[in-house]
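What you see is the complex with one protein chain gone and the rest in place.
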Amino acid sequence: MSKSISLKHKVIGRRSTLLAILLFLFFIALSKQFDPYNQAQLANIATLLIAVLSITLLTGASGQISLGQGAIMAVGGYASALLVTRLGYSMWLSFILAIFVSALFGLFLGLAAARLSGPYLAGTTLVMALAIPSIAVRFEPFFGGDVGINVDYGNPPRWLTSFVGKISIEEWSLYVVLPFTALALFAVLNLSNTRAGRTWRAVRDNEVSAALAGINIGRTKVIVFVCASGLAGLAGALYGFRGLVGPSVYPTDLSLTLLTAAVIGGLRSIGGAIFGTFTVVFLPDLIERITSTFEVPGAIANYLPGLAIGTLLLLTVILNPSGAAGLNERIHHRIKKTISKSGGH
Amino acid sequence: MLVVTDLVTEFSSVKALDGITFKAKAGLITTVIGANGAGKSTLLRTISGLEKPTSGSVKWFDHELTGKSVEAIVRGGIAQVPEGHAVISQLSVAENIELGGLFRKRSHKGDLVRAKREVFELFPILFERRDQQAGSLSGGERQMLAISRALVSRPKLLLLDEPSLGLAPLIAAQIINIINELCRSTGLTVLLVEQNANTALAVADHGILLSLGKVVANLPADELIADSSLRAAYLGY
Amino acid sequence: MTSFLTAFFSGTAQGAIYALVSLGLVLVWRGAGVVNFAQMGQAMFTTYIASQLIQHDYSYWSAFVVALFSGAVLGALVDLGLMRPLTSRKNLKSLNSESMRTAIPVIASLGILGILKSLAGIFWAGEERGFPSPIEPTAIKIGSTNLAITGFDLFVIGVVFLALGLTTIFFTRTGVGLAMRASALNPEVTRLSGIKVGSVRTLGWAISGTVSSLAGLLVTPRTNLSPNTLDLLLIIGFTAAVVGGLTSLAGSVLGGFILGYVISFVSVYSAPENVFIAILIFLLLALFLRPQGILGSKEVRRV
Partner (left out) sequence: MNLRKPLILTVVASALVGSLAISSVSTAVAGAPGVSASEIVLGMQLPETGPASPGYNKVDDAARAYFDYVNSKGGVYGRNIKLVVKDDTYKAGLTISTASKLINQDKIFAFFGSIGTQTHVSVIKDINRRKIPDIFVNSGYSSFYTDPKKYPTTFAGLGTYTVEAKILGKYLLEKYPDKTIGVLYQSDDFGRNALAGLATAGLKFEARKTSASFIAGTQGSLGLASQIGQLKANGVDIVIIAAVSSATAVAYATAAQLGYKPTKWAVISVGADATTFQTILGSKGVPAATSAAMLAGTISASHAPAPGELDDEYIAAFKKINDDFNKGADTRWDNNVLQGMNAAYLATSALMGVGKKLTRKKLISYLEKNGSKLSSAAFAPLGYSKNSHEAFTGFWLGEYDASTLLVPIDGKRVVYTTDSAGGAVTVSNYKRPAISADALPKVA
């Protein structure tokens, strides 16, 4: 497999650009069919997708498991919100800087976490998910306590409305997020196909033989952690600008939701990350529609989204651990097989 | 007697074993030799039930082994010493040995005590180090421990996967000799996988040469040693 | 001095609870090689069952026994229904690396946690409840001064050490205990020793389910019972287990008490707002200084 990648290296660079642009256009085309709420949901997907990609990168490509991506999102969120409200930076610049701040944070954490594997890392990141929001409460005058800091994308600027006509606030938020999503997608697609990406996978698949092959395991893990943190921080900044940067925006559950999205889609696939994010964002709406049609009493209906997500997670893990993307790949495979058979070779 | 017939084992549609057929006579040492990747380890793992064959049969006297669980095969008297001095390094030496006989603890309590005493007599160094963690042993001692763990289950057939791998030649020879003595004195049947063909053929009664999952030679050990063309073609010397 | 004593006794009492949680985690880790993030979800669920029985006028002790039994059943079910099918599929591409084989059960246990919470919400409307204690929780007195520790706390401490003693004997002195340790450490060699690794693991899950259930029953009299309140205890219990050494039963108990003191001394001498940050710093420090934990054995940790 590594052979095919190295041969196609240059082609892939072009293809990933194409794919990122395609996804960008796909979202915009989709948004035109939607009402403002679903446009907001799309923007939400585009935002969370970046965070899910960070998990795909971390877990799928290097085997580290983080239950605290939400906390790193919070770091990015607070960084951008403080830059905008305290220092008067522009929103766009603050998003870019949020990547660096959270990557730096990831570096510190990574230095400690690179020594950890499996459950140790999972648990440590979980403790982090708990502790980070309480820092905001602890240093209330600076971070705004548990009420947080109000920030938003603002109203659609005039140059845009005069160009594309009147658009809703929700559609504007989608336009703000999408370029970053496309960039993140482009970055991850390329990273996973470079030499660095192969090194990471080697570490994931077998640390011992990777070490024997001369790969510095610790350093590799830290680098992956830093990259994933940068992505998560960007997602956190975009997520915060939906309205608020505060502890209740980045709860422990958020980290778990992101992980669920990554798992459902397939931890090793970028297509899977997209599918998984769509699922966790839209599933509650779907369930709400079903429960309201069948008039399920609220005492049950309220808990169904949680139940459905949990069940989906378990079913994925048991039946098809490689997620929706794996299923997809298998179907792909079968179709190919059938075609080649009927082709009479 | 162990009878292997048309055994095929696949890993994601690559045939690691491609129709293996041979017999290993009871009470003798049969060695399986071949280059790296010939399928030697897979053969042992398929016999012991760790790998599920795609087709074919493995019979120990009248008992069909394919389709049975590893535990059932072990309990039927077939013990495997897997590759790489497989002991549990976090457990003590005594615990590792205890583990091998655990399933007989209730039914054969007295015999188990005897079996433990016997392996300690066989490898006195293990008795000295019985309370140490297995991980702290040297490579040779670990291999002795792995063999001891298998022996306390009172096997009738012992499957040995590269016991000399990574050991100093002197130690390796010592271990092979002990196996040889054991076989001669107790009537234990041994199926010995070795990459170091000379060491193995020196003690074995019969030799099987594997290449790319197929049997290319099935001869008495002394004939196999003598066949220089086979050696040159498949073992590279 | 009074605040020191307050911190010390309340730390001891809390520590006993964290020790119990931590012990439960270490039991599954040693028995099945999995950190069970659903553990306190299971505890929550079985405690609700007990609470329900008590509300329907069954005696405390009958509810206690039923809860322990359902804990064992729930633990066994988790293994049979989930963990076993998972490990039997190791030929799958996504499970072919060691790191993924440790990651996937963690993810699976999170799925169970989510399901148990939702079910508790549906069955018991997510109502916040308390839970009775078998012993009147009144403060121990020295002379006329009340200490910040109750008879019930002493009972919990007693149970913790009893559980520690029994499980230690079980693991080190019995054959099943040896088989259980071996299964977690090296399933292949264990199977080749003729041991039914699957059954041994299921037993391990059942035992841990029982201990978790016990933790739930003894934790909730001091706290409240709701689908979410026990999550925090899991996180603290996990930290305690790591600090003590994930492989060591005695270490987990020690870690539990240490965490109890950290939390209570930070609350009293600094501020309760600093507790979570203190836990994080403490965990990072512990991992940095002694990655294998205070009493953990070094080789088990793959660094």
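To keep things simple, chains are lettered A, B and C as they appear, and every chain counts its residues starting from 1.
By definition in this document, a contact is a pair of C-beta atoms (placed from the backbone, for glycine too) under 8 Å apart; a residue touches a chain by one contact, two chains touch by 3 or more.
As the structure is a computational prediction, the values presented were derived from the model and not from experiment.
Enquirer: Indicate each shown chain that the hidden chain touches within the full complex.
Expert: A, C
Enquirer: In the full complex, which of C:68, C:110, C:211 or C:233 touches the chain missing from this view?
Expert: Touches the omitted chain: C:233.
Enquirer: Looking at A:38, A:206 or A:311, which makes contact with the chain not pictured?
Expert: Of the candidates A:38, A:206 or A:311, A:38 is in touch with the missing chain.
Enquirer: In the whole complex, what residues of chain A lie against the chain that is missing from view?
Expert: Missing-chain contacts on chain A: residues 1, 4-5, 12, 15-16, 19, 23, 26, 30, 34-38, 40-42, 44, 60-61, 134, 137, 140, 145-148, 150, 152, 155, 169-170, 188-189, 192-193, 201, 239, 242-244, 246-251, 253-254, 265-266, 268-272, 274-275, 277-279, 282-283, 285-286, 289, 297-299, 302-303, 306, 324-325, 328-329, 332.
Enquirer: Applying the definition given at the start, please give the residues of chain C touching the unseen chain.
Expert: Interface residues of chain C facing the absent chain: 2-3, 6-7, 9-11, 13-14, 51, 54-55, 60, 93, 121, 125-133, 137-139, 141, 146, 148, 150, 221-226, 228-233, 263-264, 267-269, 271-273, 275-276.
Just so it is clear, only the chains that are shown with their structure count from here on.
Enquirer: Between the chains shown, work out who touches whom and classify the graph as line, ring, star, complete or other.
Expert: Per interface graph, the chains form a line.
Enquirer: Find the most central chain, measuring centrality by the gap between its CA centroid and the centroid of all protein CA atoms shown.
Expert: Smallest centre-to-centre distance to the global C-alpha mean: chain C.
Enquirer: Using C-alpha centres only, name the chain that sits farthest from chain C.
Expert: So the farthest one, by centre of C-alpha atoms, is B.
Enquirer: Rounded to a whole Å, what is the gap between the Cα centroids of chain A and chain B?
Expert: Averaging C-alpha atoms per chain gives centres 49 Å apart.
Enquirer: At what distance in angstrom does the C-alpha mean of chain C lie from that of chain B?
Expert: Measuring from centre to centre gives 41 Å for this pair.
Enquirer: Using the touch definition from the top, list the residues of chain C that touch chain A in their complex.
Expert: Touch residues, chain C against chain A: 29, 34-35, 37, 82, 85-86, 89, 92-100, 102-104, 106-108, 110-115, 117-119, 121-122, 125-126, 231-232, 235, 238-239, 242, 246, 271, 273-277, 279-280, 283-284, 287-288, 291, 301-303.
Enquirer: Which bits of chain C are touching chain B when the two form their complex?
Expert: Interface residues on chain C, with respect to chain B: 91, 175, 178-179, 181-182, 185-186, 188-197, 247, 297, 299-300.
Enquirer: Quick one: which bits of chain A touch chain C in the complex? Just the residue numbers, please.
Expert: These residues of chain A touch chain C: 59, 62-65, 67, 112, 115-120, 122-124, 126-128, 130-131, 134-135, 137-138, 204-207, 252, 256, 259-260, 263, 266-268, 299-300, 302-304, 306-307, 309-311, 313-314, 317-318, 321-323, 326.
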